[in-house]
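The other protein chains are all here in position, but one chain of the complex has been omitted.
What follows is chain A.
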Amino acid sequence: MSDKPVNHARAAEHFIEDTPHLQFHDERLWDMRQKRDAQMHILPEWQELREEASRIKEHTLSRLPEYLEQFETNARKNGIHVHWARDGAEHNRIVGEILKAHNARNLIKSKSMVTEECDMRPYLAKQGVTVTETDLGERIQQLDDQLPSHIVVPAVHKLTADVAKIFAKDYHTDPEIRDPHLLAEAQRQAARPVILHADAGMTGGNFVVAETGTFVVCTNEGNADLSATVPNLHIATIGIERLVPRMADMGVFIRLLSRSALGSPITQYTTHFRGPQKGGEMHVVLVDNGRSARLGMEDFWTSLKCIRCGACMNTCPVYRRSGGLSYGAVYSGPIGAIIDPTFNERKYSTLPYASTLNGSCTNVCPVKINIHEQLYKWRRVLVQHHEMPFVKREIMHMAGKLMGQPRMYRAAIKATEVSLSTMPRFVLYNWLNPWGKHRENPHPVKQTFNDWYRKNRETAAKPAAAPETKK
C-alpha cells in the first residue's frame, strides 16, 4: 500500500466537474438528512435515546475485554466457533482456512465494512474462491471495481445510466435501461442462482450482545438472511467494538440506527443470530485491526462508539460535494476522516481537512461522538507530526503572524476588500488562490466591521461603561 497522502481536493475537483452527478449526490444525501430530521421530531425522547446510546457504548468500551469474553463463552456454549484476528491478514487467513476445510469455492456475502478494511476479496480470489456481493449497491461497486462510496448506500454516487452500463456488461441487459425497477429485477434474477448454489455465506454484524452470545445484522434487502440461511456454512466478520452488554440495550440502538441512516423507522430486516441453523455451522471472526490501539488514544477513542449509520456523511457539506470516493479510503465522510488516519497517519493526513468544522456531523450523530472536535484535534496532531502539506503550512504560518498583530490584520483585511472589488477576475481566480476554486469569493463589503465599530460604538460605549455606582 502506498503511503502517498490522498489528494482529496484533486479527486473532489474531478467529481465536481460533472454537474448532474454532483447535483444528484448533494440532493439525495440531503434528502436522507431531512428524513432523519423528520423522524427525530416525531420522537420526543430522541435526545434521551442518544444520551443512553452514548453512555452504553462508552461503558462497553471501558469494559470491552470482559464483554468480549462473556460473548465468547455464551456463543461457544451455543455452538458458534469464535476466532480472533489481530489484523486484516490474520482475518483473511482464518476465513480462507474455514472455507478450505469445507471445500467451499462459492461465497455469497452481505455488505461488511470490516472485510473491505481487510481487503478480503482479492485474497480469497487468489485462493480460488468466488465472492459475490448480495447487497445491490455493494454488487454494483464490486462489478465496477470500486470501493463503497458510502457506508450505508455504497453506490450513491451513481446514476441509473451508470448502473445500466455496468449491468449491460455483466448481466447482458440493455445499456439504455433507465428504469431502476428493471435493473433491480435484473440483479434479483442474476443473484438467485448464485445464492442457491453457494457453498458458504458471509455477513457482518451491526451489534454483538455479550449477555446472550448473539450478533445482530440489519439490512433492507434481506440479503444477509439469504446469505446466512441458504448455505449451511455461515461466517460473520465483526469489529471488536460492536458490543453491547444486554439484549435489553438493543432497543435503544435499533430505534436510532435506521432513523439516523435513511430516515426509516427500522431496517426491513433485523436479524438475531445466536447459533447455527439445523445441520449448519457458524463462525464468528472478531477483528481488532487497529481498534485496540485506537482505544488508547485519549482524544479519539470515542470514535469507537460509531454504529455506522452514515448520518454524519449525509449532513456534511464537504462529503456531499466531493463524493465518497474522493477520500481514497474504506471509510469516507466525517467519521472516515477521524478513523482513517489511525490506520495510516501519512496516507490519510489530508482527510481531517475535508471538513468545514461546522459541527453538523456532531449534531446528528446518534451516539454523540464529538466528530468535528476530533477533526480539529487531528489537525493539531498532524501539524505536530509534520504531516501538513507545505502550502497549507506556510499559509497557516502567515495567518498566525497576521492574526497576532491586530493592526497588520486590519490593514490586510482592507487591502483584501480593495483587491476583491478592483482586481480583474484572472488574478483572483487561479490556481494560487484555492478560495477561488469552484466558488465565488465573497462580495467585498464597503465598510469593515472594525470601521463601523469605531464610528458607531467605540465612542458611545465609553460613557456607558462609566456609571458603576450600585451593584
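Criterion: contacts are C-beta pairs under 8 Å (C-beta built on N, C-alpha and C of every residue); 3 or more make two chains touch, one makes a residue touch a chain; residues count from 1.
In this text, contacts and distances are computed from a predicted model.
Consult the UniProt record of the chain that does not appear here and report its protein name from "ABC transporter permease", "NAD(P)H-dependent oxidoreductase subunit E", "Rieske (2Fe-2S) protein" or "LUD domain-containing protein".
Going by its UniProt entry, the chain not pictured is "LUD domain-containing protein".
Touching the absent chain in the whole complex: find that residue among A:3, A:48, A:97 or A:174.
The missing chain is touched by A:48.
Of A:12, A:40, A:254 or A:371, which one is in contact with the hidden chain?
A:254
Given that one chain is not shown, which residue among A:73, A:268 or A:456 touches it?
Checking each option in A:73, A:268 or A:456, the one touching the absent chain turns out to be A:268.
Looking at A:40, A:99, A:118 or A:155, which residue reaches the missing chain?
A:155
Name every residue on chain A in touch with the hidden partner chain.
Touch set of chain A with respect to the missing chain: 24, 28, 31, 43-45, 48-49, 52, 55-56, 58-59, 61-65, 68-69, 78, 84-86, 90, 134-137, 140, 153-156, 158-160, 163, 180-181, 183-184, 187-188, 191-192, 196, 211-212, 214, 220-223, 225-226, 228-232, 240, 245-252, 254-255, 262, 264-278, 286, 288, 292-293, 295-296, 301.
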